[in-house]
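Here the complex is missing one protein chain, while the rest keep their positions.
The first chain written gets the first letter, and so on, giving A, B and C; residue counts start at 1 in each chain.
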Amino acid sequence: MIERSLRWGMIGGGRTGQVGYKHRTGATRDGTYRLIAGAFDLDAERGKDFGINLGVEDSRCYADYQTLIKEEAKLEDGVEVVSIATPNFTHFEITKACLEAGLHVICEKPLFFTVAECDEVRELAEKKNLIVGVTYGFTGHPLVRQMAAMVEKGMLGDIRIIDMQYSHGFNAGDDVGASEALKWRTNPKTAGSTFVLGDIGTHLYYLSEVVLPKLKIEKLLCDRTAFIKTRAPLEDHATVLMHYNNGARARLWVSSVNAGNMGSQRYRFVGSKASIEWTDSRPDQLIYEIQGEPNQILHHGMPYLEDESLAVDRMGALHTEGLGDSWANIYLWIAQAIDAKNRGDEAFLKTHKYPGIEAGTEGVRWLDNCVRSADLNSVWVNYK
Amino acid sequence: MIERSLRWGMIGGGRTGQVGYKHRTGATRDGTYRLIAGAFDLDAERGKDFGINLGVEDSRCYADYQTLIKEEAKLEDGVEVVSIATPNFTHFEITKACLEAGLHVICEKPLFFTVAECDEVRELAEKKNLIVGVTYGFTGHPLVRQMAAMVEKGMLGDIRIIDMQYSHGFNAGDDVGASEALKWRTNPKTAGSTFVLGDIGTHLYYLSEVVLPKLKIEKLLCDRTAFIKTRAPLEDHATVLMHYNNGARARLWVSSVNAGNMGSQRYRFVGSKASIEWTDSRPDQLIYEIQGEPNQILHHGMPYLEDESLAVDRMGALHTEGLGDSWANIYLWIAQAIDAKNRGDEAFLKTHKYPGIEAGTEGVRWLDNCVRSADLNSVWVNYK
Amino acid sequence: MIERSLRWGMIGGGRTGQVGYKHRTGATRDGTYRLIAGAFDLDAERGKDFGINLGVEDSRCYADYQTLIKEEAKLEDGVEVVSIATPNFTHFEITKACLEAGLHVICEKPLFFTVAECDEVRELAEKKNLIVGVTYGFTGHPLVRQMAAMVEKGMLGDIRIIDMQYSHGFNAGDDVGASEALKWRTNPKTAGSTFVLGDIGTHLYYLSEVVLPKLKIEKLLCDRTAFIKTRAPLEDHATVLMHYNNGARARLWVSSVNAGNMGSQRYRFVGSKASIEWTDSRPDQLIYEIQGEPNQILHHGMPYLEDESLAVDRMGALHTEGLGDSWANIYLWIAQAIDAKNRGDEAFLKTHKYPGIEAGTEGVRWLDNCVRSADLNSVWVNYK
Partner (left out) sequence: MIERSLRWGMIGGGRTGQVGYKHRTGATRDGTYRLIAGAFDLDAERGKDFGINLGVEDSRCYADYQTLIKEEAKLEDGVEVVSIATPNFTHFEITKACLEAGLHVICEKPLFFTVAECDEVRELAEKKNLIVGVTYGFTGHPLVRQMAAMVEKGMLGDIRIIDMQYSHGFNAGDDVGASEALKWRTNPKTAGSTFVLGDIGTHLYYLSEVVLPKLKIEKLLCDRTAFIKTRAPLEDHATVLMHYNNGARARLWVSSVNAGNMGSQRYRFVGSKASIEWTDSRPDQLIYEIQGEPNQILHHGMPYLEDESLAVDRMGALHTEGLGDSWANIYLWIAQAIDAKNRGDEAFLKTHKYPGIEAGTEGVRWLDNCVRSADLNSVWVNYK
């Protein structure tokens, strides 16, 4: 926990989408953040009504992010950190404006459109002494930390195979009458160079980085397509193959036309001694399979787990976790980074684990490589 | 949602137990309650330190509940509702004191020791125009509402068989070095006339009331034992059989010596046409089995569900719920009752569903009947 | 394996039921039995056609069991063992006739109507030096042997709780247009004093005897009913509670009106240290839960299993078993008993495990106690 609540504002995340609730339930749970301002909606009236309903004062529900930044700067207790939950194409300009105004930023993934933009923001944040957090919301589950600890301790042996999947069916039909959220996600101008790769594939990639921090991709092949033609040139289905510097091989499947599937992610990390398997749809269980021994099911919150996992467990072994609990950890870890940054505690920041600007940058870099391969007709490309 | 945040205090729920976090994460999520006072711990210093850490002002972290009631009454913005998360034997006196002081109450289950106590409190609450809520924390899941709606619409046909289970293994070993929480739960003076029947069995019973409000128990048989002898005369294992007024038959298994089991509840409601089955360990799925058709798995948040379920869904179909989301609904529903009571909206209260004093009373009545049967050597008793 | 194929005949098991295939696929797999005669059907013509189709010679497809016994006795290579797969009420007379004629018998469960009949047949079999096997067809799975071995070696500690269930939904509708098989099963004259208790409940009871041979029932309570009224006084749903001589407690649920359920059996044996759980619907996996450790899943055929299990594994770890594999073991074990009896090897018979006349007798005794309790209005009765 940190000393005091952070004064927090939101840009986007209003009534028309689902994402705002995840930010709020993640941020407010521990009293770590206090929501005091917002520019929640492109429709200023609707946004104001929404904010007031959340307990934000009338006068601090702003028409747009520019006004929020300007007006809050005038207040003694103005916001100090802002979350950005807007369409991808606005992330870069809003983040820069917030940082310029001295505000910490928490931004949705995929972070920006290019690695160059990421680099520019990283330099700006460093100059301004500010944190940029990225809401890879699934990696706050305690058993994700457990997987990372088990890999680090060599419990799997040498990593050989990585199999990852995030493939739901919610966009299996065509886009006639599509939601606003789907429209901007399938338009290159607002979504960037990818649809499902950026929208959900980056979750897979970031989680693999958390679990396997030492592995580096050497070669990558991306095969993508749009089964619903109006989504081209963006993709609603993709397979990515990867070769790592230690000889490991990965496959990643990302899709939103996997008809009937409710969206479960699935991760399997195979080593020379054992494998682990986890799905976000049952986040409280981890399958641990040592070759030649009975398969094991590990439960969150149990004393036999690694300390790294138990330290971040909120509910205790008897009780189920949900995605909200994972978001709460992500928001807490970012708060701890902000707090340390505010206190100038760089030593803490050196070892503190949270999804920051590096994680955001690597996600964009991975998308870059995917697109490069796909555009060359799905050939192998050297990772760069 | 309600107009404004409720001014909220906690009695108990401090550092030494797990239950406090559930209350707080349930209460604060929507901004419905604002935690402003507490008597969190029998150890006053520890309690103060704990409260301050939660953002409660130093001066409003009290040494005991009597002081809390007295001092808060002096404040213009004193608490208006108090949650009680203390050992069972204190529920009755604290609840009465709070009601006498004009405070709404939210109390842990099992509510009190006797039905007479429940009746006394009900009358007091009525006289004072106050709400008493009971934290049956598992019944806030949207698919519990779905089950109730399906039964009401006759989708199962006539109810025939009810099979319920809450049986974990966390107390399979003896009680040498037991936690404080386990000590008071296994002592009749502090726990009342039951251990696992009251502690976890009441969850099963209340959920069955929510799903099957029209069924009335006619006869009941309870067979209980303490496999760890030091827990006698209380039980760590019990089986309860029930006959209902419509001819339905139920069995219920409650245990804390079910070695290795992680605590899953399991509910199966069998009708003449179809069955439904749900477990709190996978709260986002409901199994629906129509005889002669393929078995179905229903997912929370999907448009094919009943309105009653969708109305209380927080996370949306793609994302997992946890126990915290269920508690958030329970706390919200109680807040709505308090708000209506404050506004004098008895019409709303007539149809509003939340676990109130009646639910608490029926839980105690059920325990009474269980103990009566068990004490007569596990015979059938007429339910009264 | 045994020296030579047994000359085998079938009584019943013809075209109109499903049970015949199980007998044949169990018996013929290892070349242990050779089907050379049969009285397959009450309809002699249909039975003959059926038998010829199975490769039985025209002349050895008999009109009734009496003729089979008489004619086969005249042949040098006449049958030496006969399987009885006819309705319950005929088991006793056919078994006696076969034994009198010097034939070994393999009979369906429940064996007979009364313990007295069982005793009479046991004496007759002893006098004639013949084997009576009973087709408890689920207990041939290798992981059933594994469970017995784990209990014997103390891996569970003291046995405390037994939870068993065999409850499908195939008779959830009324009996208008019921099959012949269902008609005789719900008629006391042809089925005996029980429907589902005898038809499927005895499988649960026998398996519990195999796994827990040392436990003796002291008290029993049976609560049964017929949800479809035309089945009364027999039951289509029953719950049985049992107390054992070591303090263990069991509950058993048997039903054929469990709408939508596909018939899975479920067994859980809980000890002071650990529990095991098994279902016939996934016979190749055994769940092993040691309190405080990760839950384990054991797979059939793996070297870490007990020798008793590996010795009877047919398919090997990579490949699925089905019910036919279990029947094949049951038939083999009975063949080994017959072979030993033929050779006069009583030493082998003393330790050889197979479902014989004792198992059949204990099944009938258990049904007797269930009915006695149920008829006294579902009270506790001392087991006798």
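Rule of thumb we're sticking to: a contact is a pair of C-beta atoms (placed from the backbone, for glycine too) under 8 Å apart; a residue touches a chain by one contact, two chains touch by 3 or more.
Everything quoted here is computed from the prediction, not taken from an experiment.
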item: Contact with the hidden chain (one of C:Lys96, C:Arg282 or C:Arg372); value: C:Arg282
item: Touch criterion as defined above, residue of C:Leu310, C:Leu323, C:Leu349 or C:Val379 at the omitted chain; value: C:Leu323
item: Positions on chain B contacted by the hidden chain, ascending; value: 288, 292-299, 302-304
item: Contact set of chain A toward the excluded chain (per top definition); value: 156-157, 160-161, 163, 169-170, 172-173, 221, 223, 225, 227, 237, 239, 241, 247, 249, 251, 253, 255, 257-262, 270-275, 288-291, 293, 295, 377-380
item: Residues belonging to chain C that touch the chain removed from view; value: 1, 5, 18, 21-22, 25, 28-29, 31, 53-55, 168, 170, 262-263, 280-284, 299, 314-325
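Here, only the chains that are shown with their structure count from here on.
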item: Proportion of interface numbers common to chain A and chain B (over half same, under half different); value: same
item: Rounded Å distance, chain A centre to chain C centre (Cα mean); value: 56
item: Between chain B and chain A, distance of the C-alpha-averaged centres to the nearest whole Å; value: 35
item: Multi-chain contact residues (two or more partners), chain B; value: 170, 262
